[in-house]
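Apart from one protein chain that is not included, each protein chain of the complex appears where it belongs.
Labels for the chains are A and B, by order of writing; each one numbers its residues from 1.
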Amino acid sequence: MATEASSNLKKVQVRRFKPKEEPEHNYLNAEKGIWSWLTTVDHKRIGVMYLASVVFFFFVGGVMALLLRTELWTPAKTFIEANTYNQLFTLHGAIMVFLFLVPSIPAALGNFLLPIQLGAKDVAFPKLNLLSYYLYLIGATIVVYAMLSGGVDTGWTFYTPYSTSTDGAITAMVFGIFVIGFSSILTGVNFITTIHKMRAPGLSWSKLSLFSWSLYATSIIQILATPVLAITLSLIAMERILGIGIFDPALGGDPVLFQHFFWFYSHPAVYIMIVPGFGVVSEVITTFSRKHIFGYWAIALSSLAIAFIGFLVWGHHMFVSGQATLASMVFSFLTFLVGIPTGIKMFNWAATLYKGSIKLQSPLLFIFGFFFLFLIGGFTGIVLGTIALDVHLHDTYYVVAHFHFVMVGGMVMAFMAGVHYWWPKMFGRMYNEMLAKIACLTIFIGFNVTFLPQFVMGAQGMPRRYYNYIEQFQIFHQVSTIGSYILGLGFLLVFIYLVKSLINGEKAPANPWGSRGLEWQVSSPPPQHNFNHTPVIVHGPYDYHQPMDEFQLGLAESGNGHGHADHQDIKIDRDEPNREL
Amino acid sequence: MANDSTATSHPKYHLHHFVDAEQQFDSAKMGMWVFLVTEILFFGGLFAAYIVYRAWYPDLFTEASTELNTLLGTINTIVLIGSSLTVAMAIRAAQLNKTKQIAINLGITILLACAFMVIKYFEWTHKFHLGIFPGEFYTYEGIAHPKASVFFSIYYLMTGLHGIHVIIGIGLMTWLLIKALKGEFGSQYYTPVEITGLYWHLVDIIWIFLFPLFYLIE
Partner (left out) sequence: MTGHHISTYKTLLGVGGALLILTLLTVGVRYLHLPHPWAIIVAMGIAIFKASLVALFFMNLWWDKRFNTMLLLSSLVFFGLLVGFTLLDTLYRPSIIPGF
């Protein structure tokens, strides 16, 4: 490729690479046998393994939730002992947060899609990617071992001094979570480097998909916050093993200091959990309204804003812990601030839908569920961020309802949307659309029946994590329990028709939704190396007004695209008819 | 269209998913810097604990730090700075394709790192001798302040975590040394030396802060 002497622009010859329909060779059948899966460095296979694992743990955590809700049917003991109950809510929380929510979208969907959306052949460090997955499995095994060997009943928040002095397999549990955290850190390292260094020619930052932007923001949070969790967990272990008294008042320490360190990670962690979901929302909304996203830079940069401000609010978990009033006031104010970038996203998404050509298919329906439920979850977060209100609501079911609205109503709905949206891409099969719509409705109804009563009883004073309660709350608990079964049925239905689609689902075309995204310009399922050419990007992924073939361009030369084409200097000359750019 | 990914031949250290060696090297360096960010925040939690407790109990810190041997701490600081210098020399040797000097410099770095651990061993065992143990095992009576065990707990935690990182560094550099002796590094490819060097310099930087914070309080 000769560089023109008169300008910095390189001329490259491109041609169209139409994706193959029903490809004979794809990443699923490229190599056969279980060993090829266990030793794979293909980001797509790693993503699929993560998907299977997080779904498994979602069900484990979900079964625990159903057991908890069943126990709460009556005010006194229903069928579980008090100590078992404490272990169940601890594990439900720990498994859902660390083994499901944190890895779900980034590790499962992100791993699969990020390189393809960037026009790359893999992530920057494929072997590190496989290591991340194995660390996740090892950590998960240790957590399960802890669960079965001594049990943990501290709550997923491991507050001191209880966690440092009680019996049980706490040390093993925190070690397991430490290992999982390390997995999360390595994924963050991989994604940041991949997004910076592996973009295809022409893919400038302004053409990056919003899903990629969300993974970028998430990875930034992961690398800055998770290490602090790691040291905090190490300190719990040190206190248990060596009696180091950093958090123990009897030994001269301060238990509130634990809470500072714990929440410095755990608050940004909730943004690790939701921001990738926001990315999915952007992708699904644009595809199913066939319209350019409203306010691309507002959405992209608001993810970064959330990532940053999210580090400044952790003290809102500690208003009643004995924290100094000055600190509480500062944290409360900043908590109000963090809602603003999220609000901006909600408005922009609504504006994208406005006057779009809307297709009411299941991924979009899950997103509508997200809208309603996350809105409530977000607003109630602001309520809890108000110190005076929080004094009354702290440690009640109001908090439980709030975080389930954002995590399940927000994040899990977004995850469902993403899984449904990209299912044809990942597995080359379409699922049953009618069943998907039914499942979406079931989940939505079940969720509301489960968690709306919890706001009410929380405001009336029902404490969280309580095994027993007074008579006046029974009706709320019973409605909530019924809702939880409906919710469980909904998820079960999803699992059934998705698995069925793998067996005999209709074969998926390369681009069933007519999206302009780069991942839809390769076949379903994708080839082993994603692209058999070097993609050249000339439009952003939401330019629905441009013809589809301009999203399928690649370097016309043979060879593996060796030779360095810098992303910044690709320019299309529109007047030239024969596509020599 | 044929699958082109096996078309050209290139050396085994050039990985397929990268366009060229330049992209691969820059990516490795960026990845290591991102990892160093996580290390800084990891130690940062302990530095935060130090700052909180020193702000609460300044007299304790002044008194307890007299138990630490300033001379040994200074020597250790110089030892680590020296090892940073030699690992930088190793990278320079690689860039200039002086393969034997890579191994020599790596070897000296490892020796200096081991010297650091030896001195640390003597420091710690001396304290154990006095009954200065971490946490609830603390029995030393020589410091009047009731919270004395907290200072030493933080001391053992921070120098201990730092020591673990030194040991990991020794392991990594030994692995590099073996590869260097086999002639696997040169001006065409020395990425593992570069990124291990970055890790080692961070270990040095952390000690640069630990030294005055524990040994030079007055």
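In the analysis below, a contact is a pair of C-beta atoms (placed from the backbone, for glycine too) under 8 Å apart; a residue touches a chain by one contact, two chains touch by 3 or more.
Because the structure is predicted, anything quoted here is derived from the model rather than measured.
Note on the chain not shown: across the whole complex it touches A, B. Of the listed residues A:Ala52, A:Ala324, A:Ala350 or A:Val391, the one in contact with the hidden chain in the full complex is A:Ala324. For the options B:Gly82, B:Gly163 or B:Pro192, the residue in contact with the chain missing from this view is B:Gly82.
Against the chain not shown here, chain A presents residues 196, 224, 228, 254, 256-257, 260, 264, 311-312, 314-315, 318, 322-327, 330-331. Summarising the interface, chain B meets the missing chain with residues 21-22, 25-26, 29-30, 33-34, 36-37, 40-41, 44-45, 47-48, 51-52, 55-56, 70, 74, 77-78, 81-82, 84-85, 87-89, 92, 95-96, 187-188, 197-198, 201, 204-205, 208-209, 211-213, 216, 218.
The rule we apply is simple: only the chains that are shown with their structure count from here on.
Averaged C-alpha coordinates put the centre of chain A at 34 Å from the centre of chain B. Chain contact summary for the complex, chain B toward chain A: residues 1-5, 7-8, 15-17, 19-20, 22-23, 26-27, 30-31, 34-35, 37-46, 48-49, 52-53, 134-137, 146-147, 149-150, 153-154, 156-157.
Here chain A touches chain B in the complex through residues 17, 120-126, 128, 185, 188-190, 192-193, 196-198, 223-228, 230-232, 235, 238-239, 242-246, 251-254, 257, 261, 527, 529, 532-533, 558-564, going by the rule given at the top.
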